[in-house]
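The other protein chains are all here in position, but one chain of the complex has been omitted.
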Amino acid sequence: MSPRLRAWLFLPPALAVAALMLYGMAGLRPFGFYPGPYGDVLDAVATAQRHVLNVATAVNFDYRGFDTLVEEFIFFTAIAGIAVLFRAQVGDARVTDEADVDREIPAESDGIGWMCYGFVPLTFAFACYMAVHAQLTPGGGFQGGAIAGSAFALAYMGLHYSTYRKFAPQKAVDAVEAAGAGAYAVIGIATMIASGIFLANVLPLGEKGSIVSAGTIPVINLCVFVEIAAGFIVCLEFFFKQTRRIEEEES
Amino acid sequence: MPATLLPLAVAAPLLLAAALAPLSPIAPRRLADACATLCALFVALLCGALAVETLHVPVHYWFGGWTPSHGVALGIEFAVDPIGAGLAAFVALLVALAFAFSWWYFDSAGTHFHVLMLIFLAAMAGFALTGDLFNLFVFFELMSVAAFALTGYKIEEEESIEGAINFAITNSLGAFLVLIGIGLLYGRTGALNLAQIGAGVAHARPDGLLVAAFVLLLTGFFVKGAVVPFHFWLDDAHAVAPTPLCVLFSGVMVQLALYAVARIFWEIFAAPFSSHEAPIRLLLVVMGTITALTGGIMAFNQHHIKRMLAFSTISHSGLFICAIATFSALGIAAGAVFVAAHGLLKAALFMGSGVLLQRTGSVDAVKLHGRCTHLTPLALLFVIGGFALAGLPPFGIAAGKTMLETAVRDAGLAWLAIVFAVASALDGAAVLRVAGSVFFGLGHMSDDRRSSTAGNEKKETSESRNDTLPTMILTAYAALVLCLAAGTVPQFAGWAERAGAIFLHGARAPFVPTLALHDALLNLAVALGAGLLALAALYLPRYKIFSAPAAALRALHSGAFPDYALWMIAGVAVYGAFLVPIAAFAARGNP
Partner (left out) sequence: MTLYLPYALVVWLFLVGVFGIVRSRNLIHAVLCLAVVQSSTYVFLIAIGFKRNAGAPIFSADVPVGTPAVDPVVHALTLTDIVVATVVTALILTMAIQVYRITGTLDPEKLRPMSG
């Protein structure tokens, strides 16, 4: 079927589906009038029950912590899937030489390099800051992990590949990523052993507003941060590797 | 005891997967195989124990200890009923069989295969056990991602990756449909717990929101459930995925999506739609019939063995939907027995095709015509399997079909029995015709070179390990024997009937239909009919009147995902057209 024909055939059912969805959404409350009990109840009780200031974090890592465990494993599975799909095959020699590269490789710039040396640790520190303050500010392991990943992407872009590799050795990062994912499951089982219930919040709740508060929430949060950051590094690494020339990989 | 260990059904495979992943280069292969198989068996036993325990009292496990307060569910729960626990146990059993089959598989990629399969197991088990709608969605996503990665496993073959891409794009769109449906329900009830949502809408008038939410959830899950017109990805994925994965796809993944539809319908939508069941039943019956016949006709026309088996699975999806459409406990029970029997039989047939691929390097029946007359165990497997698929008693499929025929008769849909007979005959004949051609050199297979690839697949293990074949064939026969057990062990049918009643919230347990002689004769007749159909396909010339519409149907299965996306949206529109009248009538009744 040609794309043009397909596009024309698409319009009538698309209009029907749009009508269906709008008909459904017309049954919702208007924008800005959230009715339901779930969010209101949690807003009211979370701070008292768990000594958190950021209720969304409490939802993520305590009330609905099991969801987050599974979401974290979706992340882990996708990275594992990328590893499987990009795995080296027997006889997979990539023959390249200068003539094959059709773009001019720009000369490396010292200025950019020095800026990276400055910004990369700064960004990474900001990522850690975001992650550690999960229950206090709109931060968390997921957000911090994504920022950490971008810090490493910045390192790749500004620095020489071999320098970048020193920041993140392959095997260590793989192990760290798996450890982060596994640790969440281990915490769940540990709490099950401690209290009989999976992912119960068994650690002392501490004082509202301090970094060490809310029991297991910061612990789980740090595991997630580690896993997401390591996961992004591994993922980016696979993509960056696709463009390297063989000789440079050896170094 | 099993209730307290319930989270381990999901956490144990996940933990093992996370542990195996970094050990990929150094872990000894045997150790990984053994650990993974043991883990799967553990989950099977745990969930099996639960399936029996929940016949007496349902199990509600609240994660984090967040039991509901004042009627508001704060946390996530696993609401285990017998059907859910049974499905989880069945998943684990099939995964264990798949691991046993692949004992020496995939030498190249370390433990990645095990990691992804274990995560797949955990996701499917959690999917069957959960009682929270968003948790269901999250497990659905986990299941999908693991499946995408595993489908494209054979990265040196372009068809594998293309099949994986089609799978990924269509199923992601399905997931988004589901998420919008979930959002609509959340916006109405402010809850994500299935029981709480059900309580929130039980006395509501079925308005546009409920109908739209139902359509979106139904169609989104029907993508995974391979129902027409959302089924196109399944044959692409099965044809290229590694054999252990096909075992799981056809055996249980597709059926889990249909289970989710049934679960959501009875927990949430059955009460508000209670006086408007007719359009829903009509939709399910029509789509079930179309799916069953499309699958059967396409299977009958395939000569790529795995693709043919995939179309047979699509055909059975249609039959399972008809089971749901009876809206009765007996229908659900029939569905449970049928799903178990079909899953095991398909597993056996897929494993057989895996052995065939290993022995000969191809799964194309045209290429293999007459070349495998010496492979007697495989020949026996395919012949018995083909007849069993058509409903030969006393295999489990016959038992499931008999229960289903009783259920449709009770529901006033007796004509569906004809559809069942035709679809089963086509499915069985498809397998038998391939068996006849490949293993006995009978007749001739029509060589329609325009379609499908020439089965240019590489063998799935790197060396031609003749020592692996006995374990592979034994596993295949084990699955076949289990299918026979499903049909003959009366406790299984008894369990299914009680489970079906509990699924429909305490309906009276249905009358136990003993396998009457005329039912057995009917099934035998259909099985023989399948045999005759197969012989006809092999020996008679192809008549234009049959081949032209079949060719048109085959042209629809184009292999390009933009077409699939088009059919998906068209399908949502059609399903919506069937069901929107519910809201219109309800609005007219009570303005």
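For reference, chains read A and B in written order, and residue numbers begin at 1 within each chain.
One rule holds in what follows: a residue touches a chain if its C-beta (ideal position, glycine included) is under 8 Å from a C-beta of that chain, and two chains touch if they have at least 3 such contacts.
These numbers were taken from a predicted model, which means no experiment stands behind them.
By the contact definition given up top, give the residues of chain A that touch the hidden chain.
So the residues of chain A touching the missing chain come out as 3, 6-7, 10, 14, 17-18, 21-22, 25-26, 28, 30-34, 36, 38-40, 42-44, 46-48, 53-60, 64, 67-68, 71, 74-75, 78-79, 81-82, 85-86, 137-138, 140, 142-143, 145-146, 209, 228, 231-232, 235, 238-239, 242.
Spell out the interface residues on chain B facing the chain that's missing from view.
134, 141, 145, 148-149, 152, 155-156, 158-166, 168-169, 172-173, 176, 179-180, 183, 186-187, 192, 235-236, 239-240, 304, 307, 448, 450-453, 551, 554-555, 557-562, 565-566, 568-569
Simple rule for what comes next: only the chains that are shown with their structure count from here on.
Let me have the rounded angstrom distance from the C-alpha centre of chain A over to the C-alpha centre of chain B, please.
Here chain A and chain B have centroids separated by 32 Å.
Can you check the complex and tell me which residues of chain B touch chain A?
Contact set of chain B toward chain A: 4, 7-8, 10-11, 14-15, 18-19, 21-22, 61-66, 69-70, 72-76, 108-109, 112-113, 115-116, 119, 122-123, 126, 132, 134-135, 138-139, 141-142, 145-146, 148-150, 152-153, 155-156, 161, 180, 184, 186-192, 207-213, 215-216, 558, 562-563, 566, 569-570, 572-574, 576-577, 580, 583.
With touch defined as at the start, can you tell me which chain A residues reach chain B in the complex?
Against chain B, chain A makes touches at 1, 3, 6, 9-10, 12-14, 16-17, 20-21, 23-29, 34-39, 41-42, 62-67, 69-71, 73-74, 76-78, 80-85, 87, 89-90, 171, 174-175, 177-179, 181-182, 185-186, 188-189, 192, 195-201.
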